[in-house]
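Left out: one protein chain. Kept in place: all the others.
Take a look at chain A:
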Amino acid sequence: MFDTIQSGLIDRRKFLAFAAGSTALVAAAPAARAAKVKTSARIVILGAGAAGTALANRLVDRLDGARITLVDPRKQHLYQPGFTLIAAGLKPASYSVSDTGHWLPGGIDWIQEAAAEIDPEAKKVVTSGGRTLEYDYLVVAAGLSLDYGAIEGMSLDLIGTNGIGSVYAGPDYAAKTWQEMDRFTDKGGVALFTRPATEMKCAGAPLKYTFLTDDYAVRKGTRGKTKIVYAAHAKALFSVPIVNEKVRMLFGERGFDVVHDHVMTAIDSGRKIATFNTPDGPKEIGYDFTNVIPPMKAPDVVRNSPLPWTTGPWSDQGWVEVDRHSMRHVRYPEVFAVGDIAGVPKGKTAASVKWQVPVVEEQLVAQIEGKTSDARYDGYTSCPLITRVGRAMLIEFDYKDNLTPSFPGVIAPLEELWVSWLMKEIALKATYNAMLRGRA
């Protein structure tokens, strides 16, 4: 009897120790943060997309007394990585849409207007409503503009008609793209895929949609009647050589026809013909289904300001001239750019935003304190490259084109895996949302 009570006590004691240990673990979880930095700095953030929202949430946690103003006319927040799933018929258009206000922290000022003018010499921004906002620090996070007008004959109202899809245009257009792709894969024909010659967000998305269309044709038994043509803008299919080789092999295995140095310039939706600029002059390719991806450039407010690169390959695209590691403007040290608008090689993805935002936060807070910071962004970006419904490759790389796998030795980056698909389908949006809240 005594023995058993004794052993019961020991078990209970052990158990209590275990329970206490787990509680301590949970309590220690939100790593102790440094005290808030007191400041009366005026910080203006242009754009409340992935980058602007995540940064605002983090700055509110770090600064005490700062006046943070977010400028963005859009009331809806768009989770853009979801567009591909919508265009694959796996999620409804509403999957990508939420209220911008839902993600914004308390204690900041959200001006629901567009920035119309940026004057970094006078340190002020003028809004579309004519308000002038003076700042001590400016963060440009205005994303990028889709330049459909640059493709002759193309307009948004064509999406969802005559075999024309466009995954990028927004959640409703992604859903219309699915309708066209679904219709097309029921019968077969020529599916034409392209990508622009400009910098673009999620450079893997054009490839994903090519793979997905092929997958549906295979599943529906119409692949034999389907020709898939991928028109690459350059000599390569992907800018990272090792990934390019893998994609080239997969395209070969799947029987895709690839043409290189083809940049779409016009589309004739009536005749179902696309025209391309090539080194040998204009070429036409007919299609029954196509996913139009427009050229991309900086929003006009940034292009028309003194902030963009004025020399080098991007002088026509308007990306902000920032140092690729600190994200600080090269000529205006109180200006930062983060997200798609930043003129850094590679990295127009939400995954890059996740790594850029803490760097901007550290650099900015250090600057406010009159210190320097060695926080740097090394170009990390990632792309769950879907190769069929149910499988993806988790491709991660940096400025040097090195593969930078998050789970080295566990998840092979160039292998088509189910776990990589699970990440895209269930973990990506949750991670993105946690990032928006400044928690990831």
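Going forward, a residue touches a chain if its C-beta (ideal position, glycine included) is under 8 Å from a C-beta of that chain, and two chains touch if they have at least 3 such contacts; residues count from 1.
As a working rule, contacts and distances are computed from a predicted model.
Asker: From the names "NADH-quinone oxidoreductase subunit K", "Cytochrome c oxidase subunit 2", "Transmembrane protein" or "Pyruvate dehydrogenase E1 component subunit alpha", which one matches the UniProt record for the unseen chain?
Answerer: Not shown, but named in UniProt as "Transmembrane protein".
Asker: Could you please point out the chain A residues that touch the chain left off the display?
Answerer: 4, 7-8, 11-12, 15, 25, 28-31, 90, 355, 380, 388-391, 406, 410-412, 415-419, 421-422, 425-427, 429-431, 433-434, 437, 439-440
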